[in-house]
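All protein chains but one are shown in place.
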Amino acid sequence: MARVKFLCDADRCIECNACVTACKNEHEVPWGINRRRVVTINDGKPGERSVSMACMHCTDAPCAAVCPVSCFYTTADGVVLHSKDLCIGCGYCFYACPFGAPQYPKVGNFGSRGKMDKCTYCAGGPEADSSPAEYAKYGQNRLAEGKLPICAEMCSTKSLLAGDGAIIAEIYKERVMKRGYGSGMWGWKTAYSDSPTG
Amino acid sequence: MPGSLSTLKALCAALALLFVFAHPAAAQLTFKPTAEAVQEDKLLNALKEGDKITGRVSIPDKMSSSLIQPAGRDWRDFHRSKLPVIGGVVILGMLALLAIFFMVRGKIRIHHGFSGKTILRFATFERFTHWLTASCFVVLALSGLNVSFGRVLILPLFGADAFSAMSAWAKLAHNYLAFPFMFGLVIMFLIWIKDNIPGKLDLEWFKQGGGVLFEGKHPPARRFNAGQKGIFWIVIVGGVLMSLSGWFLLFPYVPADVTALQFWTVIHAVIAMLFIAAMLAHIYIGSVGMEGAFDAMATGEVDLNWAKEHHSLWVEEEKAKGHVPSGTTPSAVPAE
Partner (left out) sequence: MKVFLASLVFAAVVAVGTAMFLGGIQQASYSAFSTSGARVGDPGNNLMVPG
C-alpha cells in the first residue's frame, strides 16, 4: 500500500466540526483531549478560512525525532504511531510538532501530564489489531479493517480527504483547476516536505 | 387534489434541470467566491522567525489555536543536532581538560605538609546546605542528561521497556528534586553572598593564575578566593536560569504558548551543559585535585597549613577572632 496522508481543502471546509465529532465518537475520546480540531483563520474577516487539523503523520516526524524514549514508530503505510507504555509524558513531542497534535490527559502543571495521545489515522497502536486492549489505549483501528479514517469519511463537504497521498493530491489538483485558485494544501509542505502536487 | 403535489414536484424538477443545462459547462468557474481567501503559502512566507499561524478555535485550551508552528522543526533540529554537539564539546572537553591538568600538574599538595592542627571552615548548617544542593544537582544533571542523550547512549544497552521505566522515574526525580535544589540555592545565596563579593584582591588572584599552575605560588585570598567566587556566581546565576526556565517547563500553561516553551527549553538545555561542565571542575578541585580541600565540606575542619597557603587572609581574620586552632586532625602526621 502507498503512503497515506491527510489533506484539508480549506476552500470547502465550513467549520461544521463533523470531523471532530466523528473522531471523538469513534474512539470515545475523553473531554479535554482534542485529537482533531478546526481552526478558523481570519475569523469574521473577508477571506476567512477554516482548516481541520490533527496529526499529519509527517514524513520525517519531528515528534519521533525528539522523543527521549523513542516511543514513536512509522508503519509501512506512513502512519506515525506511538506506544503509550513507553511514553513518559515529558511533552517534547508537543514542542516539536508543527501542528500541535500531541494531547495530554492532565494539565501540564507539574510536568506530569500523563501519557500523550494523538490522532492515530484510525490505525490503533502497537497492541494487537482490533483487540479490546488496543481500543482501550488507542481507539478504533479502522485501517486494519481496510477502512479510511472516520474524520475524512464523515466530512460533510469532502474538504477533509484521507488516503493514498498521490490520489488525494490528484483530487485536490482537479478541484484547483476547476476553481482556478486554491487556498493551499494546509500543512503539506511542513509535514511531507514535498511539493503540493506531490 | 391528489395529483397536484406530484405535478408540482415534476415541474420543480424540470425547472431545476433547466438551470443545470443552462449553466455554462466551462472547465473553470466564472464566479470565484473564495479566491481572495487567505493562502497557506502567503501566510507561511509572512511568518517571522519563531512565529506561528493561529486562528480561532472553540476549544478552551489556548494552545490549540496554533494551526502551524514551523518553529517546531527548528527546535527539533536544535535538540537533535546542535545541542548534542554543544553538550559533547563542553562536557567532554571539560573532562579532557581536567584529565590533562591532573596529568601535567598533578594533585595540588600542601607545600608545608599537614600541620596536624585544624581550623573550622564550614559550620554544620553550611555543609548541610552545600550537600543538599550538590546531591540534588547530581541527580538533576544525570536525569537531565538522560533526556538529552539517554536515547542514544543508554537505550541501546537496556532495551526500550527498561529504559522507559528508568526514564519515567528519572523524569519524576528531575521534576521534584528541583524544589529542594531551588531551596538550597536560596539558602546558599543568603549565607555566602557576603563572602563572595568580587574585589581588587580577586583581580590579583587571577593575575597570578590562582597559584594553581606552579608549585609553591599562593596569592593571598580571603575566605573565598576568586575561583571560588566564580563558582558561587556560576551556581547562583546558572541556578536561577535553570530554575526559571525549569519552572515554565513544569508549568507549561503559565505561558500557554508553545513558542515561549521552546525558548525556555533551549535556555534550560544550554545552561545545563555549561553548568555541568563548571561543576565538574568544581568537583575535581574539591576532591582529587587538591590535597586537604575535601575536608572543608566533609567535616568542616581544614588543616591549618592548607588554610594558610590557600586562604591566608582568612586565617588572619579567624586568628583575630580567636578561632585558631579549633582542633587537631587525629590521623594527620605533623610536619616535623
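Structural remarks
A and B label the chains in the order they appear, each numbered from 1.
Convention: contacts are C-beta pairs under 8 Å (C-beta built on N, C-alpha and C of every residue); 3 or more make two chains touch, one makes a residue touch a chain.
The structure displayed is predicted, hence computed values, not measured ones.
Considering the whole complex, the residue from B:Leu44, B:Ile59, B:Ile154 or B:Val254 that touches the absent chain is B:Ile59. Only one residue from A:Tyr138, A:Tyr172 or A:Trp188 touches the chain missing from this view: A:Tyr138.
From the options B:Leu97, B:Leu177 or B:Ile191, the residue with contact to the unseen chain in the full assembly is B:Leu177.
Listed here are the chain B residues that touch the chain not shown: 59-61, 124, 127-129, 131-132, 135-136, 168, 172-173, 175-177, 179-181, 183, 253, 298. Residues touching the missing chain, restricted to chain A, are 27-33, 84-85, 87, 103-107, 109-110, 112, 114-115, 117, 135-139 (touch as defined at the top).
The definition used in the following text is that only the chains that are shown with their structure count from here on.
Separating the centre of chain A from that of chain B, both taken as means of CA atoms, is a distance of 33 Å.
Residues 27-29, 32, 34-41, 43-44, 53-59, 61, 63-70, 72-73, 75-76, 79-80, 146-148, 150-151, 155, 160-161, 163-164, 167-168, 171-172, 175, 249-253, 258, 261-262, 265 of chain B are the ones that touch chain A when the two sit in their complex.
In the complex of the two chains, the chain A residues touching chain B come out as 10-11, 17, 32, 34, 37-43, 46-51, 53, 62, 65-71, 83, 85-92, 94-100, 107-112, 177-181, 183-187, 189-190.
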